[in-house]
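Yeah, one chain of the complex is gone here, protein chain that is, but the others are all in their spots.
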Amino acid sequence: MKSSIGVGLIGTGYMGKCHALAWNSVKPVFGSGAQPRLVHLAEVNAEIARTKADEFGSAKATGDWRELIADPEVDVVSVTTPNAFHAEMAIAALEAGKHVWCEKPMAVALADAERMAMVAKASGKVAVLGYNYIQNPLVRHIGALLEQGAIGAVNHVRLEMDEDFMADPEALFYWKSEASSGYGALDDFGVHPLSLLQVLFGSVIRVFAHLAKPYATRPTKEGTARAVETFDIASVLFELGGGISGVMALNRSAWGRKGRIALQIFGSKGSIVYDQERMNELQLYTAEGPGTERGYRTILTAPQHAPYDRFIPAPGHGLGFNDLKIIECHELLKAIAGEPARVIDFATGLGIERAVHAMARSHSEQRWVEV
Amino acid sequence: MKSSIGVGLIGTGYMGKCHALAWNSVKPVFGSGAQPRLVHLAEVNAEIARTKADEFGSAKATGDWRELIADPEVDVVSVTTPNAFHAEMAIAALEAGKHVWCEKPMAVALADAERMAMVAKASGKVAVLGYNYIQNPLVRHIGALLEQGAIGAVNHVRLEMDEDFMADPEALFYWKSEASSGYGALDDFGVHPLSLLQVLFGSVIRVFAHLAKPYATRPTKEGTARAVETFDIASVLFELGGGISGVMALNRSAWGRKGRIALQIFGSKGSIVYDQERMNELQLYTAEGPGTERGYRTILTAPQHAPYDRFIPAPGHGLGFNDLKIIECHELLKAIAGEPARVIDFATGLGIERAVHAMARSHSEQRWVEV
Amino acid sequence: MKSSIGVGLIGTGYMGKCHALAWNSVKPVFGSGAQPRLVHLAEVNAEIARTKADEFGSAKATGDWRELIADPEVDVVSVTTPNAFHAEMAIAALEAGKHVWCEKPMAVALADAERMAMVAKASGKVAVLGYNYIQNPLVRHIGALLEQGAIGAVNHVRLEMDEDFMADPEALFYWKSEASSGYGALDDFGVHPLSLLQVLFGSVIRVFAHLAKPYATRPTKEGTARAVETFDIASVLFELGGGISGVMALNRSAWGRKGRIALQIFGSKGSIVYDQERMNELQLYTAEGPGTERGYRTILTAPQHAPYDRFIPAPGHGLGFNDLKIIECHELLKAIAGEPARVIDFATGLGIERAVHAMARSHSEQRWVEV
Partner (left out) sequence: MKSSIGVGLIGTGYMGKCHALAWNSVKPVFGSGAQPRLVHLAEVNAEIARTKADEFGSAKATGDWRELIADPEVDVVSVTTPNAFHAEMAIAALEAGKHVWCEKPMAVALADAERMAMVAKASGKVAVLGYNYIQNPLVRHIGALLEQGAIGAVNHVRLEMDEDFMADPEALFYWKSEASSGYGALDDFGVHPLSLLQVLFGSVIRVFAHLAKPYATRPTKEGTARAVETFDIASVLFELGGGISGVMALNRSAWGRKGRIALQIFGSKGSIVYDQERMNELQLYTAEGPGTERGYRTILTAPQHAPYDRFIPAPGHGLGFNDLKIIECHELLKAIAGEPARVIDFATGLGIERAVHAMARSHSEQRWVEV
């Protein structure tokens, strides 16, 4: 493996910045592995690209992302553009022999996601999706607890994901309410809780979904009311392998919720509760010891929860959202180095997309749908 | 109305004691209204009846509940026996011209519940069910907030009820796992969250349910494994009037949960969150004020939340579970006095039973069922 | 012992009602022991006395409390009048050969408290103070945990008690701001956290205190500003036996706090955290097990925490403030029956009063004061 890795970054919004920060920090944080260098940055035009390149520390900048992909100095491409562009860019990068780190979801259309997975497989390159929440050391620890049998055999799971960026009925209609953007909460962020299911329990077997619109119309700037085409709310029953039953509730119109991804896992010997809004806390209940002393334990992230220790040597001091991206970047580098890595690659990601589309079909057909 | 009301109590278990305490305390707490006197108590045999009558302060005791119902001193009958006996006793009491305070659920079979409602209607007597959680001053306050439009138009509701009394797979098979006891979590305690829905939103329109067994078998004392016939877990999608979508998850095998009845209500201007395990706290979020100051407000029960003030004049000192029964008793007395009262009578209770049976049918037929 | 105990109740305010409810419920709740009957009730005038006697279920009523004390049917006297009357009434009752259940604090003047303790001792009667918070099953369990060494040797304790009934600077001056009422937060409610210290750790050895006035003046209804004479805030350093260091902070002007009595106990093997505003929860941390699984356990009150089981057979359903008084009443009855009982009698209560006065002296003299 090369000791230095050339990075090309396409897109510099929320996630673009996250990627840039991760690429900058991954080596100082982890200390080992290749040293990534941001070498090329692409934005919608050359001017913005140059400005952002200066901020993020990239020598080269371009208004044409294909130029970046053609750059021989670039070994891995971060794709952080709007969802509609993921397929085209990721496929082009893979076909150009680059590794790809692509933001989630894969694509709006399932066919595009399928193509992405196919090309990735054919390319032999590393193609990883930006499912950052699975990188939380506490989520990783949940996995370890499950494997150790700390709560016995799991029989029931509940998932919620709620934010309130679509909660205001007075806010103007914008693209997230257009059918072209997808189904709504399901693909907009349902893929996040699904990514947690994936790493903890494997693929979803079958689903029953109901989608709902809290507001039938939303105002336009012309003062009219435009019919909403997407579903801000999704309620899903599902089944995992081994007969585990589950409920997933998604709401991007949930006033008061800001970054809630709440997980409840019930097993034959205990239970685990987690909420991303308190991402440094894990609740663990084990049916052990005298009844007078039983209760949920609030576990704060500690150095023993790797790789928290790479960030902070003292417990309970708190990781942040952006730190998860640094961990994700490190896992990506491990994958590139051929080491076992905790990533959701395009093949696995395709499974998540399929679950989403199965949910949408279930809603239409009002029946259980196999994934 | 008589200034004193004669009370007959059938059953002296968990709920029987609750009723006795409520009958004793309702007048000192509320200060107004009739003075109830426990005059007759019935248990499975005369001896236990006498012992309990002494503890609870009843002059008369009997091993034959029909004797109690025939007692002219008895004006109202508390029915706190196992569910299988509710119909027979409540109907007999109503037919004897007594008011009835019957524990929930009404009956195992829907036909029995229907008969109860019919007889109650014909009797002209007050027939009330023991849905205590609706009596929490904070639940009442949720209703007031909804009516005031504090969170705007409600569009989504989530309900959870979880306890862990069936969580231990090593515990011996007992009657709660027999089909004769009902469906399982659905009727065993699903009626509680449904009672909250009823008082806050009215009847459920349609339901889709999935029932699950965390453990296929349970051990017997003979050392064999007996197939479990009831469903400890129920996952339900539902719709309320006005197109409100909802999710209800029930689990009586939920290790770590002791008395969780969690409610999340989302509206166009805010949201409300409540959990019975912290029954003296209410979370209210309103989309008002600067973004820097928005957040869920944790409201502690206060004298302004009537009738907390009848119990304690200082805020935040805490009501308990048994206090809810005293409030329920007071509402029953208001109903008997012909005043408006916050109760779930047999007619309304029948609607809850119908919802439960609709859920069970939905599970069997794997389709949405109208209630 | 008589199978029935005649109760006389003096005072029918907040605490008077609490006592009445407790006397009514103690036998149904606990099932064993003598059956108390409220036989005589005294209030400031005969009319109010009669009304309250009807509400609380007392046959006799009087406007002259000495009449109640002279009543041979009365075995035990509940003294729930304002603090200024405690000494006179309690002493009269004891001298009349009655047992006494007197609300806290004992008296405004230390000399009065000393007389009360002396008379109680001489009388040979049971004389108990209304320290209800020590009766919380979880507080009792804290004691059990300490005795078992669950958190090792205790080395540091923190106590806070905060409410906001004096927090409004616009509220009119009333007697709680007059020096004749006492020192302020110290005796008004500092005795409550001190009662917890007493049952958990024994007497306080020495204290250093600082008292503060959040508002120098308060408005009068005449529109003037009157100088405040009491201290709504008290900050205290203290030492317990065995060199345990402690901090106690009291504030009755603490906006937002409603019934906070927060306790933190640190030991060589763990710690315990408790807050009366969540009186059904206990936090326990033990330095055991792998670092990945350590955390505070939130223990909900359960039947295993006696005598919660006498109220509710299911865990996590919640006791209320008034229930604590029922437990206190039961302990009083045990004391009367000559059994070991968890009570703070006049002798022990005097120690608490002495600690309060030592704190006040420390504030004046700005030095550590031995209790």
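Odds and ends about this structure:
By written order: A, B and C. Residues from 1 in each chain.
The definition used in the following text is that a residue touches a chain if its C-beta (ideal position, glycine included) is under 8 Å from a C-beta of that chain, and two chains touch if they have at least 3 such contacts.
Since the model is a prediction, treat every value here as computed from it, not as a measurement.
Shown chains touched by the hidden one, complex as a whole: A, B, C.
Considering A:I10, A:I142 or A:A302, the position touching the chain not shown turns out to be A:A302 (whole complex). The omitted chain makes contact with just one of the residues A:E55, A:E95 or A:E170: A:E55.
Checked against the hidden chain, the listed residues C:S25, C:S181 or C:N251 yield one contact partner: C:N251. Which of B:G124, B:G223, B:P290 or B:P340 touches the hidden chain is settled by the complete complex: it is B:P290. Although one chain is not drawn, the whole complex shows that of C:H210, C:R226 or C:R354 it is C:H210 that touches it.
Annotation for subunit A: contacts to the undisplayed chain at residues 14, 17, 20-21, 24-25, 27-29, 31, 35, 54-57, 163, 165, 257-260, 276-281, 300, 302, 311-323. For subunit C, the list of residues touching the undisplayed chain reads 151-152, 155-156, 158, 160, 164, 167-169, 208, 210, 212, 214-215, 233, 235, 237, 243, 245-247, 249, 251, 253-257, 266-271, 273, 285-287, 294-296, 366-368. For subunit B, the list of residues touching the undisplayed chain reads 141, 144, 150, 282, 284, 290-300, 302-305, 315.
The rule is simple: only the chains that are shown with their structure count from here on.
With chains reduced to the mean position of their C-alpha atoms, the one farthest from subunit B is A. Note: centroid distance subunit A to subunit B, computed from Cα atoms, is 41 Å. Between subunit B and subunit C, the centres computed from C-alpha atoms are 34 Å apart.
Shared interface positions of subunit A, i.e. residues touching 2 or more other chains, are given as 294-296.
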